[in-house]
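Below is one structure, written out as C-alpha cells; the observations come after it.
A protein chain is absent from this complex, but the other protein chains hold their places.
Order of writing sets the chain letters: A, B, C and D. Residues in each chain are counted from 1.
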Amino acid sequence: MPATFIGLLVALFAVFLGAFTHHVSPVFLVSNITALLIVFGGALGATMASFEMEATKGVFSAIKRTLFPKPMADGSSTLATLVEFARKARHEGLLSLESEVGGLDDAFMRRGLQLAIDGNDPDAVAQVMRTDIRAMKARHKVPADWCTSFGIFAPTFGIIGAVIGLIATLGELDEPEKLGAGIAAAFVATFLGVFLANGVMLPLANRMKRLSAQEVQGREMVLEGVMAIQGGQNPRVIEETLMSYLSPSDAALVRSSSDG
Amino acid sequence: MPATFIGLLVALFAVFLGAFTHHVSPVFLVSNITALLIVFGGALGATMASFEMEATKGVFSAIKRTLFPKPMADGSSTLATLVEFARKARHEGLLSLESEVGGLDDAFMRRGLQLAIDGNDPDAVAQVMRTDIRAMKARHKVPADWCTSFGIFAPTFGIIGAVIGLIATLGELDEPEKLGAGIAAAFVATFLGVFLANGVMLPLANRMKRLSAQEVQGREMVLEGVMAIQGGQNPRVIEETLMSYLSPSDAALVRSSSDG
Amino acid sequence: MPATFIGLLVALFAVFLGAFTHHVSPVFLVSNITALLIVFGGALGATMASFEMEATKGVFSAIKRTLFPKPMADGSSTLATLVEFARKARHEGLLSLESEVGGLDDAFMRRGLQLAIDGNDPDAVAQVMRTDIRAMKARHKVPADWCTSFGIFAPTFGIIGAVIGLIATLGELDEPEKLGAGIAAAFVATFLGVFLANGVMLPLANRMKRLSAQEVQGREMVLEGVMAIQGGQNPRVIEETLMSYLSPSDAALVRSSSDG
Amino acid sequence: MPATFIGLLVALFAVFLGAFTHHVSPVFLVSNITALLIVFGGALGATMASFEMEATKGVFSAIKRTLFPKPMADGSSTLATLVEFARKARHEGLLSLESEVGGLDDAFMRRGLQLAIDGNDPDAVAQVMRTDIRAMKARHKVPADWCTSFGIFAPTFGIIGAVIGLIATLGELDEPEKLGAGIAAAFVATFLGVFLANGVMLPLANRMKRLSAQEVQGREMVLEGVMAIQGGQNPRVIEETLMSYLSPSDAALVRSSSDG
Partner (left out) sequence: MPATFIGLLVALFAVFLGAFTHHVSPVFLVSNITALLIVFGGALGATMASFEMEATKGVFSAIKRTLFPKPMADGSSTLATLVEFARKARHEGLLSLESEVGGLDDAFMRRGLQLAIDGNDPDAVAQVMRTDIRAMKARHKVPADWCTSFGIFAPTFGIIGAVIGLIATLGELDEPEKLGAGIAAAFVATFLGVFLANGVMLPLANRMKRLSAQEVQGREMVLEGVMAIQGGQNPRVIEETLMSYLSPSDAALVRSSSDG
C-alpha cells in the first residue's frame, strides 16, 4: 500500500518507456553533466539557502517515511478504546482509568488522559494537547515545504540550464556538428527541471501534507474524546460524535457492531 | 440536466471538429504511443504518488457520480418539512415528532431530530451534526483534489513529452523525412497534456467542488432548522431564515404558497 | 456611466484598430472557423462542465446586467431614511414606524424593519438579514465565477488551437503555399483565446464582483441601521457610524446638510 | 524622499540606457503606433471595464499622491499627544480635554476624542472609529486594485500585439524587406506590455498598498490610544503599548526622553 513509492515508479517508468519508444535513451536523459550540475545543484543550493541546516538534514528521512509510511493508528479501535474509557469513567470515576492508561500504545492519548486523571483543569489539558498538535503540524510542515521549494526552484534552474545551453550553441555556429549537442543540453536541462519537480518533489510534498493531515485528524479525535471523558459526557453521544472522524465504511462497521 | 457530461462532450467535439476542419485527424491526436505514455502515465503516476491508494481507487466512481449526479434533496420540500415539524413541536412538544422521524428519507435530518428528541443538549446535537458536515466536506474534497492534481500535472508532463520529442528530432537531423514525426510527437504531447487538464480533469474538479458545496448548504439548512425546532423558535421566523437558503425563484414559490 | 460597456468597446476598438494599422484585417482575426470552434467551443464546453446547467443559462442575463447596471440605491438617502426612522422610533416608539415601512422601495430594509416592529428578538432579526446578505453574495458569485472560469479556460484552448495549427502545418511541409494558412490558424487561436479572456470575460468577472461588493455594502449599512434603530441608539451616533459607508464626498454633503 | 518617483525613474533609465548600449533607440521602443494602440488601449479598456467609472477617474490623482506622498503624521508626536491627554484625563477628568480637542490637526483623533468626551459608550466610539478605518482602507484599495489590474492585463495585451505582429509578418513573406518591421512590432508590443506592468503599474500598486497600511496603522494607534484614555488606563501602560507602533529607533528616542 505504499502509494507514493508505486506512483513515483509509474511516472518514472511511463516517461522513460515513452522516451525509449521514441528512440531517446533514458541514460542520455540523466547523464548530461552540465544539466545535472545546473538543475540539481542549483535547485539544491537554492532550497538549502531557504531553510535552516536542520531542515535539509532531516529531509531525507522524511522522504523515506513518505515512501514507506508506518501504518496509522486504526480509527475504529481508537474510537472503541475512547468509548470504553468513557463508560468506565462514567460508572467508576475518572480515577478508575489510572490502571488502563499506562498500557496504552498511543503516547498522545496516554499523556492527555494522565493529565485529566491528575485532576488538571479541563482547559489546561486541552491547551497542552492542542499545543502538542500544533507543534506536530509545524514539525511535519518543514520537509513538505522543503520539497515544495525544491519543486518550485527545479524548473527555473531548468530554464537557466536551457539558456546556458543555447548560449553555448551560439558560440559554435561555425561547427554545425556540435550544434546538436548544445541544443540537446538545453533540452535535457529543461527535462530534468520539470521532471524532478513534477515527477518527484511535488508528489512527495503533496503526500507529506496528506499524511500530516491524517495524523492531525487522528489526534483531534483523541483530543475530543479525552475532553468528553473528562467532562463526563454520555458515551453514546461521544461515540456518535467521534464516528464522524471515521471513513463511512469504518463508521458503518462500528455502527453495526455497537448495535448488534 | 447532466451539465458536466454535456459540457465535456461539447469541448471534445469542438476541439476534434476544429482539428478536422484543419485536416488534422482526431485519431492522430490520441494515438501517439510516446505522448500517451509520457502524459497520461506520468500524470497518473505523479497524482497516485500524491495521495493514499484509497483516493486513487475511489476517484473513478466519484467521476461517474459527477458526470451523472443523483438529484439533490429539493430545498423547498425540505423547508416545508422543517417548518411543519416546527409547528408540531411548538404545539404538541418535541416528543410528538418521534413518530414522524422514522419515516424520513433524509438520514441527516433523521439523525439530528432523533438526537434532539432523545433530550440531548442542543450544543451536543449541533456538535454531532456539524462534525458530520465537516467530515462529509473532507470526504468530498479528496476526489476533487485528485482531479485538480491530475489537471496540474498533465500539462507539465506535456512539456516533458514535447522536450523528449524535440531531443529525438535532434538525433535525426540527417534523416529529414523523420523530422516531421519527431516534431509531431512533441506537439501531440503538448496537446494531450493541455487537453486532459482543461478539457477533462479541471472541469470535473470544479463541478465536484460545486456539488459538494450544494450538499453542504442543504445540510446547513437542515442543521439550522433542527436547532430552531429544538429551541422552540417561532415557525414563521424559521421559515423566513431558512428561505434564504433557497434560490429566489423557489423562495418566491414558497412565499406565495405560504401566504395563499 | 456604463463603464464596463465603454471599457470593453475601448479594448475591442484599440486592438482591432491596432491590427488594422498593421494591415491585419479584423475580419480575418474573428472568422477562422478552426480557431473559433476550438477556442470558443472548447472554453464554453469546459466552463459548462464546471457548473450546473442553471449557472450557464443564467450567465447571459447577468452579463447584460453588468454591461448596463441598474442604478444602485443612493447611500445618502438611505442614510437619511434610517436616521429619520431612528429619531421617530426613539421619540414615538418602534411601532410608530409601522405606517412608514409599507411604502419603502427597498425590500431588504422593509423586511428587516417589519421583523423588528413585529417584536422579534434582535438576534433573530440580525440572523435573518445576515443570512439574506450571505445568500445574495452566493447568488452573485455564480456568474462571476462562470466568467472567471471561461477566462481561465480560453487561453488554454488557444494553446490547443495553436498546437493543432502547427501539427497541420507539419503535414503540409511539401506544399509551402499552405504553410502560411497553418501558422495563421495557430496564431489566430492564440489571439482569440487571450482576447476572449482578457478583453471580455475577466473584465466582466471583475466588474460583477465589484457590483456585488457594493450591493453587499449597501445592505450591511441597512442591517447596521436597523439593528441600531431596534436597539434605540442615539440617532446622532447612528448617523456618525453609517456615514463611514458613504464616499467622502457624499459624507461631506450629509455632514454639511445635517449641521446646517 | 519620494521613493516611488525615484524608483520608477531608475527603472526607466536603466532599461532605456541598456537598450541604447545595444543600439536600440528608446524612441523606437515607444513610438510604434500598432503596439501602443493594442497594449495601452487594450489594457486601459479592460481595466476601465473592470471598475466603475469613478475608480478610473480617481486613479490619476491617486498616482500623483503615490509619486509625491504627503508627509505622514509623525508617530512619536502622536504618541506624545495621546500620553499627555491620558495624564490630563486621569487627573482632571475626560471633560478637561474639551478645550484641547478643537485645536487638533488630526481629524481622526479629534473625532474620536470628541465622541468620548460627549459621553458616548466606549463600544460605540470604537465602532465609529473602526468603521472609519475600514472605510478608509476600502477607499485606498480602489486605485491600488486598478493599477494591479492594469499591470495584469498589460502583458496579456502585449501577447495579443505580438501575435498580431506575427500574423502580419506571415502575409508579407514574399516581401522580405518588410519582415523586420512585422517582427519588430511583435517584440515592441511584448516589451511595452511587460514594461508598463513591471516598470510602472505594479510598483505603483505595491506602494499604494504600503502607504495605505501605514496610514491604517497610524489610525489604529490613535484608536487604541483613545480607547485607553476613555478607559482611564495608566498613562505609563498606554505609552508602553503604543510604543510598539513606532519604529525601533523612534521608540528608543521616546524611551530615552521619557526616562530622562
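The working rule: a residue touches a chain if its C-beta (ideal position, glycine included) is under 8 Å from a C-beta of that chain, and two chains touch if they have at least 3 such contacts.
None of these values were measured; they are calculated from a predicted model.
**Q** Just name the one of A:T21, A:T81 or A:S149 that touches the chain not displayed here.
**A** Of the listed residues, the one touching the omitted chain is A:S149.
**Q** Given that one chain is not shown, which residue among A:A3, A:L115, A:A205 or A:V254 touches it?
**A** A:L115
**Q** Quickly run down the residues of chain D that touch the omitted chain.
**A** 1, 3-15, 17-19, 21-24, 28-29, 180, 183-184, 187-188, 190-191, 194-195, 197-199, 202-204, 206-207, 210, 214, 233-234, 237, 240-241, 244-245, 247-248
**Q** Since one chain has been left out of the picture, which residues of chain A touch it in the full complex?
**A** Its contact residues with the unshown chain are 33-38, 40-54, 56, 115, 120, 124, 127-128, 131-132, 134-135, 139, 149, 153, 156-157, 159-161, 163-168, 170-171, 173, 182, 185.
Basically, only the chains that are shown with their structure count from here on.
**Q** Note down the smallest number of touching-chain steps it takes to go from chain B to chain D.
**A** Between chain B and chain D, the shortest chain-hopping route counts 2.
**Q** Copies chain C, chain D: same or different interface, half of numbers shared as the threshold?
**A** Mostly different residues form this interface, as fewer than half of the numbers used are common to both chains.
**Q** Using mean C-alpha positions as chain centres, tell me how far chain A is from chain B in Å, no decimals.
**A** Taking the average C-alpha coordinate of chain A and of chain B, the gap between them is 25 Å.
**Q** Could you grab the centroid distance between chain A and chain C? Build each centroid from C-alpha atoms only and quote it in angstrom.
**A** 40
**Q** Among line, ring, star, complete and other, which one matches the pattern of chain touches?
**A** Topology of touching chains reads as a line.
**Q** Would you please name all pairs of chains that touch?
**A** Final set of chain pairs in contact is A-B, B-C, C-D.
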